[in-house]
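Omission of a single protein chain aside, the complex is shown with its protein chains in their original locations.
Letters A and B name the chains as they come in the text, with residue numbers starting at 1 for each one.
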Amino acid sequence: MPRLTPYLHQYFGRLVAATSGPGLYPITVDVRGWVARQAISHGLLTRWCLHTLAYLLVQAKAAPEVLAELEAFFVRLVPEGRGLYRHEDEALDNMPTHIRASLTQTSISIPVQDAAPMLGEFQEIFLFEHRRGASGRSLNLHLMGEA
Amino acid sequence: MPRLTPYLHQYFGRLVAATSGPGLYPITVDVRGWVARQAISHGLLTRWCLHTLAYLLVQAKAAPEVLAELEAFFVRLVPEGRGLYRHEDEALDNMPTHIRASLTQTSISIPVQDAAPMLGEFQEIFLFEHRRGASGRSLNLHLMGEA
Partner (left out) sequence: MPRLTPYLHQYFGRLVAATSGPGLYPITVDVRGWVARQAISHGLLTRWCLHTLAYLLVQAKAAPEVLAELEAFFVRLVPEGRGLYRHEDEALDNMPTHIRASLTQTSISIPVQDAAPMLGEFQEIFLFEHRRGASGRSLNLHLMGEA
């Protein structure tokens, strides 16, 4: 499916995901909506998470137990507790949260066709919030392509 | 090495990697071949894996023991076994596979020059299959640049 496109354009946007404590928050609907509102049908979409305590992850949609297990794995792998880390100046969940976030992604780029990101049938884009108390996480969006 | 390019084009493609059980499957040759067949000499290549149980990884080529150890590490880190996960509705390797996949990448973007991805001397692109029984994994390819 080759496409010749003499005039490429680009758009910038921002998406704020409301979060209330640790967990995987689906953002596919919001991302799809933003892409659909831009004047680009085919191109490349990049999302950049502006935080160091919440990152991006693409995983299976519509499977709450899978998501709960995924979250539980990250907590087991990087537990929280007094004396576990030297860096305890901030809240007790600060250091394990930094480490957990480092194991997923800050940026994700996906091809776009017919004004929609070309996700697999079972894929969902998540914001993976690791912090207690965080109430909003921002993503920068960038779309480059042809009308 | 700056390049001024008034006319950028883009191409879309798909690559299917045949897999037969867990392991690291090199896909560099197929990716290089696809890039070489597009009418773009300099640009940016993005690969997006359409699955949630097989992801992408860039690692050392021509070192089977390294790859075997890498795979063994992921299995030790996220073992399979009855009673280890609450989510057991599907096959026993379903849940650990989701978790292992989450630790590598869904999308990878690489600069292209002279119609070839600019890989390091020792780098190979792998599809990291975590699932038993999977027989084919699809990647979307997107190439944007100048002729």
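Here is the rule we use: a contact is a pair of C-beta atoms (placed from the backbone, for glycine too) under 8 Å apart; a residue touches a chain by one contact, two chains touch by 3 or more.
Predicted, not measured: the structure shown is a model, and the values here were computed from it.
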Looking at the whole complex, which of A:Thr19, A:Gln59 or A:Ser109 touches the chain that is not displayed? A:Ser109
Considering the entire assembly, which residues of subunit B contact the chain that has been omitted? 1-6, 8, 42-44, 57-60, 63, 65-66, 68-70, 73, 77, 103-105, 108-111, 113, 118-123, 144-146
Spell out, residue by residue, where the missing chain touches subunit A. 7-14, 38-39, 44, 46, 48-52, 77-78, 85-87, 89, 94-95, 98-99, 101-103, 105-107, 109, 138, 140-142, 144
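As a working rule, only the chains that are shown with their structure count from here on.
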Report, in whole Å, the distance between the mean C-alpha point of subunit A and the mean C-alpha point of subunit B. 19
